[in-house]
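To start, I am sharing the structure in question, which I have written as structure tokens.
The complex appears here without one of its protein chains, the remainder shown in place.
Up next, chain A:
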């Protein structure tokens, strides 16, 4: 998808150059940074669609509403191609969507979703445990191995499944307490698709801090323990502490499934919004 979106600016760029000539006061929109997604259509197809024979037409849109709908908004040939492409892409993404509804976490966690941020909450024996994560920028880049694909193997088949591995923050609040123990947890930074036997923990604790429960802002003046040079025995006790509260390797694996499903859902919604915005009728 990244390759394809990289190609889109060329088509749009040509159209925009023409628009600049027509309406120089119109500012250029900054291109969005896309999430990595396998291409539903090969990179070359878009170039074929906006081939050199038709290029003059793209460069010279016939006016703000080239499609003739009369709405007065900008509808270039490039926009039409973009909308058509997005329609196909949305169809393909829905086809490969693994979960139509978000997968459930085991262990009795309640899920709250607010846009790209998700909160898992659990109450147990006088404690409230909250796990918060954001699916933005949560997909690591695919592993770019040095080996060439084996003979006969298509490039698409080699692309690893994209998974979302967000950092997540665990807050533990004991009933009646004014402070929360906050643990910032990460998944290993190994790139997805690596063949070599990975020996990292499924997740790790990076930072630990106490934060006041009554304030929403993070207090920088509270001591933050960094685990990079932490005594291993203390680290293991912290991991066991989390495991006793349901944040263990099973939880971490399930959270990846949940985050991946949420990220994919948000991505499809974004594509639909983008299609509607570009179409704008």
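The rule is simple: a contact is a pair of C-beta atoms (placed from the backbone, for glycine too) under 8 Å apart; a residue touches a chain by one contact, two chains touch by 3 or more; residues count from 1.
Here is the rule we go by: contacts and distances are computed from a predicted model.
The listed options are "Endoribonuclease YbeY", "DNA polymerase epsilon subunit 3", "Protein prenyltransferase alpha subunit repeat containing 1" or "Transmembrane channel-like protein", and the UniProt record of the chain not shown names that protein "Endoribonuclease YbeY". Of the candidate positions A:121, A:202, A:225 or A:268, contact with the hidden chain is made by A:202.
Considering the complete assembly, chain A touches the hidden chain via residues 197-202, 232-233, 236-237, 239-240, 243, 248-250, 253.
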